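One protein chain is absent from this view; the other protein chains keep their places.
Chain lettering (A and B) follows the sequence in which the chains are written, and residue indices restart at 1 in each chain.
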Amino acid sequence: MNAPKQIRAALGAVLMCFALFAAAQGDLEINTPAIAAIKQSMQARHAQLGPLFASGAIGLSRDGNVAVRDASGVPLAQRAQVNALISSENADRAALYREIARANGRPDWESDVRATFAQRWIDRAPAGWWVQRNGGWSQK
Amino acid sequence: MPVAWLPVLLGLFLTGAADAARLDIELGRIEHAAFTAENVRVTLNLVQATGTLSIARFSALGRVWADLRLHCSEFAVAAASIECGRGTLTLPGSRETLDVQFAYDPDAGTARAQVRSAAGELVRAGLASSGEFRAVLSDVAIGRFAEVMPQLAEWQAQGRLNAQIDYRPDPSARITASGRLHGGGFSSADGLQAAEGLGIEFDVRGMFREGGWDWGGRLAWGEGEAYLHPIYLAAGPVLEAEGRLQGDRLTLGNAKLALEGVDAIEARGDFELDPLRVRRAAISVGGADLGRIGPDFIAPVLAPARAATLRFAGTVGGAAAFVEDRLVGLDLSFDDAAVAMDDVDVGFGPLNGRLPWRADSPTDIDIAVGGGHWQQLTLGAFALAARVEGLSIEVPRLAVPVLDGRLILGDLALRRIAAGWTGRGNATIEPVSMALLAEAVGLPPMSGVLSASLPGLRVDPGELALDGTLVVSVFDGYLRATNLRWLEPFGVASHLFVDVEARSLDLTQLTDAFAFGSITGRLDADVRGLELARWRPVRFAAELRSSPGRYPRRISQRAVQNIGALGGPGAAMAIQRGFLGFFETFGYSEIGLSCVLRDGVCAMDGIPGARPGTPGDGFVIVRGGGIPALNVIGYNRRVDWDELLERLQRVIATNVPPVIE
Partner (left out) sequence: MMARLALGAAIVAIAAGCVTINIYFPAAAAEKAADRIIEEVWQLREREGAAAQPPAEGGAK
């Protein structure tokens, strides 16, 4: 008499499994006020970073950050500002990766989020930009 | 380095002249302490009085040149001297030729030479019979020295040199060099170490003693700019130094750097040059004006991302010690120093005291902080006493006066990791009067006190969690805040999470304080997952309801109207309008309102389970009771939060009852 009940329970567990799996494979939560604030900050900064990417002064590093590649084309007096800009951008990026992990209830996903972003920033970078791949800089 | 060839030239013409019209002389290999020349050949044309010297391989100063050719259009061999006039030296590997003249008197042991390039560079050198040697360089490109100093090419060094170099062999060898580099510059491949437009005056001297050189000199950087990652420097600094060079070991006996904004910078040390390595070194900085060196030197190194918002004032002094390329000790002293971060509106100062640090042993920090501010809150004076060990800091107790209370941090142990700070501690807030706090932060006057016991303070990169309870006793009831978490405290996404539970707030006092009309009664509230970004709520699930118990429950006409006004144009009130004119206050049995805020929209509901008894999707906010009774019913379940706040502010600010038709 108990067996059918148990089979039902097993089926239920399997279904629940799919439900959980589906949830895990669904969209990640990225619509939080904090993520929106970071995105806005990064978008505003991109007006300044864009030309630096295009000129090759900076590039996308393997670790999901922005790094100096060749600052020679930037006037000396502005190189400190470029460094400050990159530091701010990287601080925002660190916060973004943390926040996405947090928003999905999994702070431990931070490094996975960072790795995913690192790859996507590089993949989506327009032609002409410099990106860091295994070992060195290369131009897209 | 044309001067280097002089000894070659001197050494070659010792052979006598021949009597043929054309004479080839094979000199083979010539060795000297300073150089080696191989396959040396001199071809003389006695009719035309010209001569050609060729060297297949010439090595000096650790470098090798191949296929050197010097052609002299006027070649004269007199009784006592050999002269080469209108000579042309062909440099190997380039099409460039140099104009050369020289004269050599082997008997007197004197020589003079002049080398000029097409670009106008000129070197004049003379050797006296005493062995004294002088070279005068005019506008010589420093790229010329790349042959002997490959680093110059690596660093794309530029500039022209005007200098006078004197060498005196006796009684002990002495070299002096003085002059000026102009139009100088260099750059590393990534542009992170670079300089442009350099104008440097120098005056250096060296004396050979016991197998090494005692040296000293002065460099005055008068023009140009440099970026030495992450610091930008402009001309101005003057360096005076002396020491000893023995083999590849450089000793810096005493170096003084004059830098604007700093009283004194001194350094001494012991280095290895190849590769460059610090054996031990010490540097001291006295009387540095933080207002000047803070933005230029401290912010770019310690907090480049915040460089634009950091403010410094006061004076700092310090000393640092290095052993084997490693910082082993640091001592900082502050004299009326102040630091502030504009963007998060935090500042401390004046700071007085000492901050010692040792790589291998713990040290104690003792700094008196004169005060500070956080947003609109003024903080009182406190003492920061901490123990530092490596990259860890322990603060046994830190008591910061806040208004009439104190914020006390205890057993704080923080450690610096790659991503930021991490650590544990506890926090207590000794009662702060709400009257003062409300005044300080611009809230309506209210009485009560705020205190907190937060035994679980956790710091992680991008997170400050405060496990425990913050209690505000106010309006004759209390608010309890728990699960405080402050995320990204210093970033653009700074936001605070907290759960708030309010019990038995006296509505008379509350509504009076916010000029909302008058409600008599008591209120309980639960706000779960309240998220504040820049002190504005962005998410929460709130539930307000009448406190249980027996107490008078009346609501004024104005309060009813205000609640109505909050509902906006779409809201309707099930109020018997006829009554409104006659009565100032109404009885009620229950108030209940909930709002779930998400994405800027407040999803509203009223008293749980209460049916308005009117058509439509209404919800009961105030359920009437007693005489006269009235129900306040909301119909707008989705309210734009910003609009709601605006209306609330208008209701409070204007203090004018909105019109209800």
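Going forward, contacts are C-beta pairs under 8 Å (C-beta built on N, C-alpha and C of every residue); 3 or more make two chains touch, one makes a residue touch a chain.
All values derive from a computational prediction rather than experimental measurement.
Note that the absent chain touches A when the full complex is taken as a whole. Between the chain not shown and the residues A:Leu52, A:Val82 or A:Ile100, the one that touches is A:Ile100. Of A:Ala34, A:Leu52, A:Leu85 or A:Val113, it is A:Val113 that touches the chain left out of the display. For chain A, the residues touching the absent chain in the complete assembly are 2-3, 6-7, 9-10, 13-14, 16-17, 20-21, 23-28, 30, 35, 39, 42-43, 46, 50, 96, 100, 109, 112-113, 116-117, 119-121, 123-124, 126-127, 140.
Heads up, the rule we're going with is that only the chains that are shown with their structure count from here on.
Every residue of chain B that touches chain A in the complex is listed here, in rising order: 187, 189-192, 194-196, 225-227, 229-232, 300, 303-305, 307-308, 419, 461-463, 487-488, 491-493, 495, 531, 533, 538-539, 599.
Partner chain B is touched in their complex by these residues of chain A: 31-35, 37-38, 40-41, 57, 68-74, 76-77, 79-80, 83-84, 86-88, 90-92, 94-95, 98-99, 102.
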